[in-house]
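What you see is the complex with one protein chain gone and the rest in place.
Now for chain A:
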Amino acid sequence: MSDTSSELATTPLYDLHLELAAKMVPFAGYNMPVQYPLGVKKEHLHTREKAGLFDVSHMGQIVLRGPGAAEALERLVPVDIVDLPEGKQRYALFTDPQGGVLDDFMVSNFGDCLYLVVNAACKAQDLAYLQQHLADDVELELLDDRGLIALQGPLAAEIMANLAPETADMVFMDSQRVQINGHECFVSRAGYTGEDGFEISMPAQAAEPMVRSLLSHKAVEMIGLGARDSLRLEAGLCLYGHDLDADTTPIEAGLSWAISKPRRADGARAGGFPGAERIFDQMANKSYARQRVGLVGEGRAPVREATLICDEQGKEIGVVTSGTLGPSAGVPIAMAYLDKQHAALGTLVFAAVRGKQLPMRVSKMPFVAQRYRRS
């Protein structure tokens, strides 16, 4: 072990990862499993075929309490928080005054509080930002004494129902508190793979027993960050810091669906979030230069992050922000930001890889069909 790894934070499942012979890497200040002995490709395929179990305890879990909590959070995001039904969660974004995205996160309404799950790398910054912008009557709590796991894949629901029968009735984006083995858990029917599945937050000391119990099912394998990345990329989901950042608006990122109707320019509670003017202008007038697209390679070579994309004349028109060979897609897949005039579906573009121009086509995302349980 090097000295640097001892300075990294660990999750409540750290000892179990070592016991399972995971390859550990530093990620967002945590010592995290990038893969297990199964390997990235098999872990990926296993999740799509059966059920994969992920340790995502590095992510930030935050609770907001108080009568003004929903109104206060709503002033920071272009999302309808005030009318988020109890028992539901929504995808949300913190925007800055230029409309850039400071972080993306999930928010659940538990009735007496709001529960947020934010990116690990943005956790400290998000907390400071919330502290600064929430009124004094909103109580803010970082739940740093809890674990968070995700169970994803076509068999996830059946396995989850054994653990907590009431989860069988949940549909995509339902989110509720559930007692599991005497522990208060937060369960949402969502995830980051494009598959049906759940995310489960539990007290730290309950994490390892629950994971061992889930792993006792033959269909469940532990899945590392490597496969988590290829799974989310096939599902067309952005990774903050790569496909989404403070220099990018939700509109450029193709996330206009995340701007709730009541918060839009013609909505009942229009605007009132940082960067609204720029975001509305971009929505109304397409006044942006580049946008996020999906690319599919016509050859076999993976096209990685930071690869430049050119048009047929060799002129630079954009850059790749995430890319790999999709284990389920079976082809090179990537997300890129391209000049708007080259972003139409089917456009032939070229990736500059090791002195070659590899042909790729602008393609719709997700690259692999999502299989959420919507009803």
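By definition in this document, a contact is a pair of C-beta atoms (placed from the backbone, for glycine too) under 8 Å apart; a residue touches a chain by one contact, two chains touch by 3 or more; residues count from 1.
Simple rule for what comes next: contacts and distances are computed from a predicted model.
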Hidden subunit of the complex - UniProt protein name among "Xanthine dehydrogenase family protein subunit M", "Membrane protein YqhR", "Protein-methionine-sulfoxide reductase heme-binding subunit MsrQ" or "Glycine cleavage system H protein": "Glycine cleavage system H protein"
Residue among A:Pro33, A:Gly60, A:Gly99 or A:Gly226 that touches the chain left out of view: A:Gly226
Touching residue (missing chain; options A:Gly52, A:Pro250 or A:Pro327): A:Pro327
Contact with the hidden chain (one of A:Val40, A:Leu93, A:Ala253 or A:Leu295): A:Val40
Missing-chain contacts mapped onto chain A: 34-35, 39-42, 44, 226-227, 229-230, 300-302, 304, 324-325, 327, 354
